[in-house]
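Below is the structure I would like to discuss, written out as structure tokens.
Just one protein chain is left out here, and the rest sit where they should.
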Amino acid sequence: MQLIACPWCGPREEVEFSYGGQAHVPYPDSPAELSDEEWAHYVFFRDNPKGRFAERWNHSAGCRRWFNAIRDTATYRFERVYRLDDPKPVTP
Amino acid sequence: MSPRTPGADLPDHPDLLWRDTEPKRSYDVVIVGGGGHGLATAHYLAKDHGITNVAVLEKGWLAGGNMARNTTIIRSNYLWDESSAIYEHALKLWEGLEEDLGYPILFSQRGVLNLAHTLQDVRDSVRRVEANKLNGVDAEWLEPDEVRKVCPVVNTSTDIRYPVLGATYQPRAGIAKHDYVAWGFARRADEAGIDLVQDCEVTGFTTDGDRVTGVQTTRGTIAAGTVALCAAGHTSVLTDMLGIRVPVQSHPLQALVSELLEPVHPTVVMSNAVHVYVSQAHKGELVMGAGVDSYNGYGQRGAFHVIERQMAAAVELFPVFARAHLLRTWGGIVDVSPDASPIVGRTPYDNVYLNCGWGTGGFKATPGIGSALAHTIAHDEPHPYVAPFTLDRFVTGALVDEHGAAAVAH
Amino acid sequence: MAELLRTSPLQAWTDTFARLPDPVGITAEPFVATVDVRLGTVGPEASAALGVDLPTAPNTWVPAGTGRAVWLGPDEWLLTSSTETPEEFEARVRAAVLPLGGSATDVSAQRIGLRLTGARVRDVLATGCSIDLHPRVFGRGSSAQTTLGQAGVVLLALSDAADDFLVLVRSSFAGYLADWLLDAALEFTTTPTHDR
């Protein structure tokens, strides 16, 4: 069971958090103008890399804030967490 | 005291399973992924279609992924027509598989109970049972007292937190020995001349327009007429190499096993509400699965609190399990699609076929998808059983949503 | 007509709590006027308007007038008052934060407080709380939104000796948490107390 560092509350047990999938997938500006395929990609398609992944997490049992994290999906190690208003970190 | 000899009845393995082969430079068909689906597809390519210039590429050891890690439950009592069709096709093949493979796979049709704990569970269960009947899938609804008859150790008391209100029952469902199934397929494929190549990881693809011409591997580039992707949890790693986006997410799914115990549990019990499924394998160990871990993961391990919660559910449902011992835990990687149904069929590349998104259903589908995918490859045309599971359905919205009822009623 | 009687979700537990030995004391603290405050930026105006310096350090609480101000999140606090009625309290706080783009909601009945006092209550909490409750780490003024057993709680340290805590729990979970605490305390009670 991991410790996840909530940007606000600090390290807490994994069980206090809920997962939000891939980060930086904005809601389209004008969905009406998207093709069915483009819309489907927004609704259903997410990256699924083995390795570094920018994800959304929510400290659901704590401050209920959403935040982003760079996590390695192979080792599960959190490389960093950052607030929603922070830019996506450039990772080597 | 006369010694019981659990497992003494287990059959001996054949003297040769498969050759340890070097890959050739070129094959008519290259199957990426030496798990159950890849091996079954190879077997049926040879058996049903006489296609044997085939290689199965496995990055690790044969059938070492989900095939070696699942809880071996086999059933076909799915809700939607499309799902029950392919799983029932699989179940019928399971029923003849031992003869087909000439290999003792210990297929035991001991039945599967899916417990209902809330009124909505009951509605959903009856709905599924009635649908199964009309689709020709054996299914019945059991009241609690009938549940107790089928599996006496289930706690059917009414004063537990979530009393058992009944269960669906599929008598023809059951379990099999996962390794033996994989080895049976592997042995037949090997006998047919198909090359099973281990420690051969795919590192890329050589493409020419809308065709894939070669598969680059850690053991050299292999030319391929047709490529079939059967990599389950690692599918995205391959499709990323091809620039194909596939809506699957890989999640850890944990399982565990107890010590050998005298027979107490004659069937298979699943309870989605409290997230546990249990069977007692041939030698007597209790085999259990838990819920899928929530986050994406390729680590073949999950968080222990999932196991703890599952143990609580197990002891709640089966009080006599209290002092059974957890011997070993492990994790697999399940590739889950948005509608919890598989994605099988064509890709943007003319000669590449996709088979993924089976989630927790992969093992039970093994012979079914193997034969249907082989047919699809042989005729270059999706078999009717896989036709509904196109990638395209996420665009049109024609999903096959096996999530079942989502919310809780007023 | 007689005035309306108030009832607490833990009324039925009163006697059981009363029988607990000192090392694992539990008492219910119902009927506390409480307001959930949301405010983007806290500065002098906020303090002036509210008459309270809202704590900005995560996982803390401070005394605030006749009550407390508990940090719940970067823009969320719980304020309590022991002198005002819930509706008076909400009205006052709302009037104060509204001009600052904030909001205030009466949540007086949303949660109920369980006061845990005694030498062993830290051990009781440790059976179901993953927060480090060591007095050096979680002394007076510390707070945490976390889970206790399977209930979401707001946990406040009221002393520097880890022997005085306030647990705020959703009212509908109060009965569960009370039973859970009594069960956890069993080891420290000479006679079983969760006989209800």
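So that you can tell them apart, the chains are marked A, B and C in the order they are listed, and the count of residues begins at 1 in each.
We take it that a residue touches a chain if its C-beta (ideal position, glycine included) is under 8 Å from a C-beta of that chain, and two chains touch if they have at least 3 such contacts.
What we mean here is this: contacts and distances are computed from a predicted model.
K.L.:
The complex has one chain missing from view, so what does its UniProt entry call it, picking from "Monovalent cation/proton antiporter subunit MnhG/PhaG", "NADH-quinone oxidoreductase subunit J", "Sarcosine oxidase subunit alpha" or "Carbohydrate ABC transporter permease"?
P.N.:
"Sarcosine oxidase subunit alpha"
K.L.:
Quick one: which shown chains sit in contact with the chain that's not drawn?
P.N.:
By the stated touch criterion, the chain not on view contacts A, B, C.
K.L.:
For the chain left off this view, which of B:Val164, B:Val268, B:Val292 or B:Ala314 is in contact with it?
P.N.:
B:Ala314
K.L.:
Among C:Phe17, C:Phe165 or C:Trp180, exactly one should touch the missing chain; which is it?
P.N.:
C:Trp180
K.L.:
Could you tell me which of C:Asp22, C:Asp53 or C:Asp132 touches the chain that is not displayed?
P.N.:
Considering all chains, including the one not shown, the answer is C:Asp132.
K.L.:
Which subunit A residues would touch the chain omitted from the figure, given the whole complex?
P.N.:
Given the touch definition above, subunit A has residues 1-3, 20, 26-28, 30-32, 34, 36, 39-40, 42-44, 56, 58, 60, 64-66, 75-77, 84-85 touching the missing chain.
K.L.:
Touching the absent chain: which residues on subunit C qualify?
P.N.:
Touching the chain left out of view, subunit C contributes residues 1, 3-9, 12, 30-31, 36, 38, 86-87, 101-111, 123, 126-132, 134, 137, 149-151, 170-173, 175-177, 179-180, 183-184, 186-187, 189, 192.
K.L.:
Using the document's contact rule, name the residues of subunit B that touch the chain not shown here.
P.N.:
Residues of subunit B in contact with the hidden chain: 1-8, 13-20, 60-62, 64, 68, 81, 85, 117-120, 122-131, 133-136, 160-162, 179, 198, 258-262, 264, 284, 303-304, 307-309, 311-316, 319-330, 395-399, 401, 403-410.
Keep this in mind: only the chains that are shown with their structure count from here on.
K.L.:
Averaged over CA atoms, how far is the centre of subunit A from the centre of subunit B? Could you give it in whole Å?
P.N.:
Distance between chain centres: 29 Å.
K.L.:
If you average the CA atoms of subunit B and of subunit C, how many Å lie between those two points?
P.N.:
48
K.L.:
Using the average of all C-alpha atoms in each chain as its centre, how far is it in Å between subunit A and subunit C?
P.N.:
Taking the mean C-alpha position of each chain, the two centres sit 31 Å apart.
K.L.:
Applying the document's contact rule, which stretches of subunit A touch subunit C when the two form their complex?
P.N.:
The touching residues are 8-10, 12-13, 15-16, 61-65.
K.L.:
For a test of understanding, state which residues of subunit C touch subunit A in their complex under the given definition.
P.N.:
The touching residues are 58-59, 72-74, 76, 130, 144-147, 152.
K.L.:
Under the stated contact criterion, what part of subunit A meets subunit B in this complex?
P.N.:
Residues 1-2, 14-15, 18-19, 21, 36-37, 40-41, 43-50, 53, 55, 71, 73-76.
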